[in-house]
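Sending over a structure as structure tokens; questions will come in a sec.
As you look at this complex, bear in mind that one protein chain is not there, while each of the others sits in place.
Going by the order they are written in, the chains are A, B and C; count residues from 1 in each one.
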Amino acid sequence: MKGMTLIVKKTTQLIAGMIFMYGIYVIVHGHLTPGGGFAGGVIIAGSLILVTLAYGSDFLKLIKEEAGTTMIESLATIMVILIAVSGFVFGTKIFFNNFLPKGIVGHLISAGVLPLYNIFVGTEVAASIFIIFLSLIIFKEESTQ
Amino acid sequence: MELAISIITGLMIIGALYAIHAKDLLSSVIACGIVGYSLVICFLLLKAPDLAIVQIVVDTITLIIMVAVVLDSSREELYSKPDTQGFITTVTTVLLIMILLYFFIVSIQSLDVLGTSSLRMAKHYIEGAAQKTGSANLVTGVVFDFRGYDTMGEAVVLVTAVLGVLTILRLKGKK
Amino acid sequence: MNPLIPLFVVIPLAGAFLIMILGRFFSELNKYLASLILLILVVISIYSLINTGKNLSLYKVGGWEPVNKIPIGIYMVMDGFTVIVLCIINIIGFLSAFYSIAYIKRYTAENYFYALFCLMVAGMNGVVLSGDLFNIFVFLEISVISAYALVAFGVEKNELEASFKYQVLGGLASFLILFGIGFIYWKTKTLNIADIKQVFSSGYDKNFYLFVQILILSGFGLKAAIIPFHAWLPDAHSSAPSPISAMLSGVLIKAVGIYVIIRLFFNMFDLSEGMSVLITTLGTLSMVIGVFLAIGQWDIKRLLAYHSISQMGYVVMSVGIGMILLSRGVTTKIATLAIAGGIFHLVNHAAFKSLLFLNAGAIEYTIGTRNLKEMGGLAKSMPATSATSFVASMSISGIPPFNGFFSKLIIIIAAIMAKFYLLAILAVIVSIITLASFLKFQRYAFYNQRQYPKEHGPKEVPFPMVFSMIVLSIVCLLLSLLAFPGIREAFLTPAIDVLTDPLKYSTSILGQ
Partner (left out) sequence: MIAYIMCFILFFVGLYGVITRRNLVKIAVSLSIMEISTFLFFALVGYIDGGVAPIVDPSDPVKVYVDPLPQALVLTAIVIGLATTAMLMAVIIRLFRKYGTFDIREIKNLRG
């Protein structure tokens, strides 16, 4: 897949980073403002997709590696399960227990494990969606060869 | 409120009908995307900002994937000359839908009208939720704490879909 | 709070991700890891089968205690019926995974296969254990999405087409179910099955109730491939790799279809005679039409797939008879017998139908075709496959002393005692046609004479495949013991008690 024109590339350079930062903001403030792991994760994936579309996949030199691509999101999901199980082990022996101290409502560091869930779910969602998109592109390139 | 929602839904129905009948697949896909974007307005009117954010980004991604697939293959809608089998299918479907719609209208008469919902399970999510979960955003509180198990399932669904897409898009199945 | 319950979901999920991560570095590890994980699950499920008995154990995820007797968290419930289905899922899952060690070598990307396999098992365990409507939906999606991918695992024309059909009909079913859940939430404002029963017991509108029941029945009926909704089943089950066909046919349509229908219609809705008659009719139709569609098939796996529809028809019909009797409020004893027959047949069908699919896979593995006309004389060269498939064929057609005979006998006796003579006669006729169909299978596959080229002659399949088939055939023989008094009371009766007593489930959950 070829990239787009210079104007598009320059604009993308300016915008993509900001979109990425906004995604992180949405994830981190998930327990205070609307949004959260899912919304933020999809926004991050969107910024990555934007870069890919603007610069084209030739730029990225994509090669399909058999099992490598699912590494990050497997790790992130296993972290979610680990937090769930850690509630099981450290907390009151209950699966999915919110065992950390709750803090003060409205502060950034509050709500126990919720921000951690948000972060890991966000990572997982971003990785998953980007992989779905990439695998479609890679398939297109491989099958046209 | 109800009127506004109804008007937007009516527009969505028109968009959906266009999406189903369009001659060009690209316009069909984009019409479907527009229906999705109208849903965002409905969510905002219904006081669901979380849903609005998620829907607007997810709809964009879906649109990108669909457009990528359509542009990659063929944009032409199939040429279909009116045949009896298709006509019979259409008529039966429309009749079935009429019957179901009537049945639906009859069956919802006893339920709460829009805006007068009383709470049972969710009452305890709202009362003292900030103390129970420590989260100011009640939806996040519900999603990750009261129903965290569902959310884990949902994350797993996404991983499953990724694995499925990677599986389906292998070039060679057998060695 | 029974700490074992979440393990059924957590172990296979963690296993799937471990396979994805470790499989990258150790390419040989994944297959044994998958079998090991499922073996652990088998041990836990048999342990819980022995321990549960008549108790109903509960797990409140997140530790959210009910407020004013209204549950606010998600509940996981384990009772007599659940453990039986859990045992089926995990035992068949283990044997299929072990069988795959040899079978799936011919495909690429084994990592994905085993990871998706574990996810499918996790999804089914989650559906079976869940006590919450929306949670059932989420885990159902996990299991069916992995099933869509596994059906298309060969990525050839047939596989993709079958997967597409399955996805469209499955998607339709999912939205019907979701709409049904929305309706129930609209009325009751709760999602817990026991609590919904509680709310409905204080009165409801009849039209609304009927509409919801029809939405739920058509949604889960599509997943279970009951007859007007069966279009995807023969394609999907015949195109998938054989261990997956065994899982789909032996377990998936039961765990996400029949089990949920039985659970919701007995424990969440009030039984009504109209709905029971509808369910019985659908079951009878599946039973009869399925077997007639199966007669003309020459592709082994398609033939088996149509027989799946027919045999599930037996289960639904028998449970439906029980529902009719219970809704009339008389003769509870016969109702108990009919439901027992249905559940017993469900267990038996899981055993013999997965065995048959594994046999079909072994034949395909050896001679590379599924067409009955192109095979023959395999009895000499493949003794283990031949013997085990004989056991399975006799079981499915209801020949004593194999397990299928006893369950069909119970179903027929129950139908006669309930004065549904027509249904009893139909059951007998369908059983005879099944026998004829499987005699055809036996004769063409194993006993006809046929010359194969010398150097590519058929040989017995590798050890993991033989092991799985032999274990399943022993299970087929052992399951007939369930019909006898003493053993029946220990395993089947608790399952039936949960279903027949309309208020027991909800009161014992809300009481804890």
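Just so it is clear, contacts are C-beta pairs under 8 Å (C-beta built on N, C-alpha and C of every residue); 3 or more make two chains touch, one makes a residue touch a chain.
Since the model is a prediction, treat every value here as computed from it, not as a measurement.
Note on the chain not shown: across the whole complex it touches A, B, C. Residue C:152 is the one among C:152, C:240 or C:414 that touches the chain not shown. Although one chain is not shown, part of subunit C still touches it, namely residues 134, 138, 141, 145, 148-149, 152, 155, 157-158, 160-164, 167-168, 171-172, 174-175, 178-179, 181-182, 185-186, 191, 231, 234-235, 238-239.
Interface with the hidden chain, as seen from subunit A, comprises residues 32-34, 38, 105-106, 125, 129, 132, 135-136, 139-140, 143. By the touch rule set out above, subunit B reaches the unshown chain at residues 1-2, 5-6, 9-10, 12-13, 16-17, 19-20, 25, 28-29, 32, 35-36, 39, 42-43, 46-51, 54-55, 58, 61-62, 65-66, 69-70, 72-74, 77-78, 80, 86, 89-90, 93-94, 97, 100-101, 104-105, 108, 113-117, 119, 121-122, 125-126, 129-130, 136-139, 141-143, 147, 150-151, 153-154, 157-158, 160-161, 164-165, 168-169.
By definition in this document, only the chains that are shown with their structure count from here on.
In whole angstrom, the spacing between the mean C-alpha positions of subunit A and subunit C is 36. Mean C-alpha positions place subunit A and subunit B at a centre distance of 22 Å.
Annotation for subunit A: residues touching 2 or more other chains are 70, 74, 77, 81, 84, 95-96, 98.
Subunit C has residues 13, 17, 20, 61-62, 109, 112 in contact with two or more other chains.
Of all residues in subunit B, only 49-50, 52-54, 57-58, 60-61, 64-65, 68-69, 72, 130-131, 133-137, 139-141, 143-145, 148-149, 151-152, 155-156, 158-159, 161-163, 165-166, 169, 171 touch subunit A in the complex they form. Interface of subunit B with subunit C (complex): residues 103-104, 106-112, 117-122, 124-125, 145-150, 153-154, 156-157, 159-161, 163-168, 170-175. Residues 13, 17, 20, 61-62, 64, 67, 70-74, 105-109, 112-113, 115-116, 119, 122, 126, 134-135, 138-139, 141-142, 145-146, 148-150, 152-156, 159-160, 163, 186-192, 195, 199, 204-205, 207-208, 210-212 of subunit C touch subunit B in their complex.
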